[in-house]
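Following: one structure in structure tokens, then a few remarks.
Only one protein chain is missing; all other protein chains are in place.
By letter and in written order, the chains are A, B and C; residue numbering begins at 1 in each of them.
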Amino acid sequence: MPDANRGVVYLGPGKVEVQDLEYPKFELEEQGHRPLQHGVILRVIATNICGSDQHMVRGRTTAVSVPFNIACGRCRNCKAGNTGVCENVNPARDGAAYGYVDMGGWKGGQARYVTVPYADWNLLKFPDRDQAMAKIRDLAMLSDIFPTGYHGAYTAGVGTGSTVYVAGAGPVGLACATSCQLLGAAVTIVGDMNPQRLQQAASFGCETIDLSQHDNLPEQVEQILGVPEVDAAVDCVGFEARGHGADGSQHEQPATVLNSLMTLTRSAGKLGIPGLYVTGDPGAATEDAKVGTLGIRIGLGWAKSHSFTTGQCPVMRYNRRLMMAILHDKVQIARNVNATVIPLDQAPQGYADFDKGAAKKFVLDPHGMVSA
Amino acid sequence: MPDANRGVVYLGPGKVEVQDLEYPKFELEEQGHRPLQHGVILRVIATNICGSDQHMVRGRTTAVSVPFNIACGRCRNCKAGNTGVCENVNPARDGAAYGYVDMGGWKGGQARYVTVPYADWNLLKFPDRDQAMAKIRDLAMLSDIFPTGYHGAYTAGVGTGSTVYVAGAGPVGLACATSCQLLGAAVTIVGDMNPQRLQQAASFGCETIDLSQHDNLPEQVEQILGVPEVDAAVDCVGFEARGHGADGSQHEQPATVLNSLMTLTRSAGKLGIPGLYVTGDPGAATEDAKVGTLGIRIGLGWAKSHSFTTGQCPVMRYNRRLMMAILHDKVQIARNVNATVIPLDQAPQGYADFDKGAAKKFVLDPHGMVSA
Amino acid sequence: MPDANRGVVYLGPGKVEVQDLEYPKFELEEQGHRPLQHGVILRVIATNICGSDQHMVRGRTTAVSVPFNIACGRCRNCKAGNTGVCENVNPARDGAAYGYVDMGGWKGGQARYVTVPYADWNLLKFPDRDQAMAKIRDLAMLSDIFPTGYHGAYTAGVGTGSTVYVAGAGPVGLACATSCQLLGAAVTIVGDMNPQRLQQAASFGCETIDLSQHDNLPEQVEQILGVPEVDAAVDCVGFEARGHGADGSQHEQPATVLNSLMTLTRSAGKLGIPGLYVTGDPGAATEDAKVGTLGIRIGLGWAKSHSFTTGQCPVMRYNRRLMMAILHDKVQIARNVNATVIPLDQAPQGYADFDKGAAKKFVLDPHGMVSA
Partner (left out) sequence: MPDANRGVVYLGPGKVEVQDLEYPKFELEEQGHRPLQHGVILRVIATNICGSDQHMVRGRTTAVSVPFNIACGRCRNCKAGNTGVCENVNPARDGAAYGYVDMGGWKGGQARYVTVPYADWNLLKFPDRDQAMAKIRDLAMLSDIFPTGYHGAYTAGVGTGSTVYVAGAGPVGLACATSCQLLGAAVTIVGDMNPQRLQQAASFGCETIDLSQHDNLPEQVEQILGVPEVDAAVDCVGFEARGHGADGSQHEQPATVLNSLMTLTRSAGKLGIPGLYVTGDPGAATEDAKVGTLGIRIGLGWAKSHSFTTGQCPVMRYNRRLMMAILHDKVQIARNVNATVIPLDQAPQGYADFDKGAAKKFVLDPHGMVSA
């Protein structure tokens, strides 16, 4: 018999609690109790805290991985591999996720038990349960940041011998830098204003630039590479970016990362943009920014024939191959992002620490199975 | 013995003249008389007037086509097919063109004779001179608008069965619409505010939207397709865009096309952006726009997982295959863009008419060989 | 209440009959009455006779198209778009089809009613029933030959301006030639030994070569193109090929098409091979051929850096976009393959005529709805 359900509940801006929850059902409450005929209910082995998302890795008799995206597997976008913008699982717009505002009304995955719809499509089964449990810290990253960072690197055209600049050394940035190395990059440079996070990036072989000390990025890149430009760049920051240098960091400058990446990237280069940009931002500083309109130096990108790929990562496009790389020891994603396991009940503290800039990726352990 | 040289000279904003010119030399005057060891001097059979560029189609014993880009064929970008941003032919930045400000100091091609550097790389030889002369109006389009429009369609992912919206019915827009059809699009919709240009688009099977009459693009698209979105969209307008609707058209709104394309394009769709965006625009209305910074609703594109490809078309990537399509009667590009032949000496009148919105693509005929 | 079921039954080599059949069930009899939980039973509006396959186009309240492949939509191959080799629907090997030996034991589709498993994945819904009925002869081709021919052209790299040689002017060959034109080929050359089929190819603008009259293919190609090679080639014949020329046609020469395509295709070109090659051929002339081993001049292909794509077409990768091209009048596939509607009960005659080389694609009309 399963233990009682319990999980993280969002109470309002900055406020989360762990509460007792009803046991999951095969229905989608917020869409009129729509029944979920292809669903499964999973016992969660490990789940993550993400800056922008809340999602999960779970398992029952076998272990399985769950992408943070929810997708139907039947619509045109799913059939084309674009599971991040599934047409059927969110009445409001294309694309859905667990426990996230305006993303379809699905229950969050930071809990002991969770319902996964279209389970035969969404779940990735690990080949062997024991092997999976031995690497569960790494495999937990398959739900969100590892595919997301990889998507950024991949869509930026990173490959054998590339030089890359990764903007941001948070968990997605570190996962992206890890992915750049896995894809064969010659040099991976990570920029951030948080010294602990930069130290984490340096710990696995990245070059780093401390943006709180330097406001001339091309100059810094030239000191590393001999030329002031990189082949490819990835924006792992998104719209909450701040300015560079001693002063700049006080002010939110939502387009600063994108604009600096266009300066940094060589002609004919590509930019991957997994960092979140929103359509509406009530807390923004300007009227334009409130509707997601930013001052972008598109003329510069055009002059350099840049390409840009945006949007939520379609996790399913990448999770199987990344799982293989993890299971065969080709990548140490948990170590690189400093995955740190905490009990489910400490999730609120995890949120708080993460918000303060801890150079950690928190893994929640709702049944005490990971620590064991 | 060749006749005396003569060509279009740019005298300042809005002012061009046809003057007698020195016969071309194998050197690049404005880069310190740098010798051009791989150059040829061509007798020009046909050349074009383009809103943004001035470039050519020429021939001597055999007929050849010249891309508007100048490229060296030896640098990393050229080797990768990115001839629009060649690293060697413009000391100021990557990318060069004939007769264009800040593009390397090369003499313009609207003349009787012109020097082509790196000729063995840059020239496309037509298989047969007589066959080429019979289709010279179409082949003249290989230098600029046909590859440019095709590049826009191609990078927007247009293929068999696509629905496409092409912003702008100027020569590039009409060439792009033609390319969409050649690529197998199911429905090609062209939007503009100029009724003659829209009529031209309708004449070869495009659906059209008159933006001077309608300001709700998705509604118009829905009337045509049954859904308010297209699979792919191409911006053939660029930074000189104006607002839509009865009032909007009075004001320049440089990002309005890009922003409307994000609204119009379905999730996971792609946007091709061959329309010019500049790094510096002295005549712009705002400080931001003067340095090429525009208010772009990137949050919307991100939510829909859009991809964007910008920049000058790498003509060489496409011109051979488009030549084949022309020579074998698979496309009527001259008819579709309303190619209109005028003598070289009437070039200033051509510029003036084009500036007033004539639904024509002017082909210059410096030796009277096209009209013959 | 539906009318009684009735359909084509295969009685042995060369022998088919139309018989009364049991009404379809939601189970797979030949796999131990395995229940089909995602299945639907369709009333068939139109279905086809294919040389190698038997499959269907069907509909009930709305009209839908069914690929000849059966696929689960959940396995690794399906998720990657390789629905022709689904891992779950045939216990014997990857890949399944309706009514075909060794392809999973599924009931054939040349019947009044048929069960479609994994229906939410396999079916393609037409946007509008009336519009679909008006073009049902064309849409019927979406189940088999149109995607198959398109796959051959696409994987051979056919695109704007290509020169292509299509081996075989049977229904797949004609569908491939149609696809080459849709993809923008400059010249499409079709070779066969059947004058009626060649006439059919010529009727929509293909060049033709009568292989019963000529045994020097490169010479024939040179007369058409000016050069003895094409950019791309497609094998729409497969292992039942015969030799060329006046004598050759008497003997089966199973590798003759592949070998001639390597001679005909230029260096760095690609070969699409949708024509069927089998793993076991009891009727073959040699021991090698009986196990599918053919004498292939691989050294020639290697010297020319050729690439080869083989296998059953993954219909789902193409059927939506081809449907759009049909519905918007961009392609006349039924006319080009000479689609000929006959009642279900005349299917045996259709098989016989097809076997004799009729230049027709037979469409079966089990409810008299197409003829109406």
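Rule of thumb we're sticking to: a contact is a pair of C-beta atoms (placed from the backbone, for glycine too) under 8 Å apart; a residue touches a chain by one contact, two chains touch by 3 or more.
In this text the structure is predicted, and so the values were computed from the model without any measurement.
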Identified contact with the non-displayed chain, of A:35, A:91, A:161 or A:280: A:161
Per the touch definition above, residue among C:7, C:84, C:191 or C:350 touching the missing chain: C:84
Residue of A:97, A:183, A:201 or A:261 touching the missing chain in the full complex: A:183
Touching residues (missing chain, whole complex) on chain B: 73-74, 76, 79-81, 120-121, 316, 320
Touching residues on chain A - with respect to the absent chain: 127, 150, 159-163, 182-187, 226, 318, 320-325, 327-328, 330
Contacts of chain C with the absent chain, listed as residue ranges: 77, 80, 82, 84-85, 87, 93-95, 155, 239, 255, 258-259, 266-268, 273, 276-281, 288, 291-312, 314
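Going forward, only the chains that are shown with their structure count from here on.
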Chain pair whose interface holds the most contacting C-beta pairs: A-B
Whole-Å gap separating chain B and chain C, where each centre is the average of the chain's CA atoms: 41
Mean-CA-position distance for chain C and chain A (Å): 43
Sequence positions of chain A contacting 2 or more other chains: 80
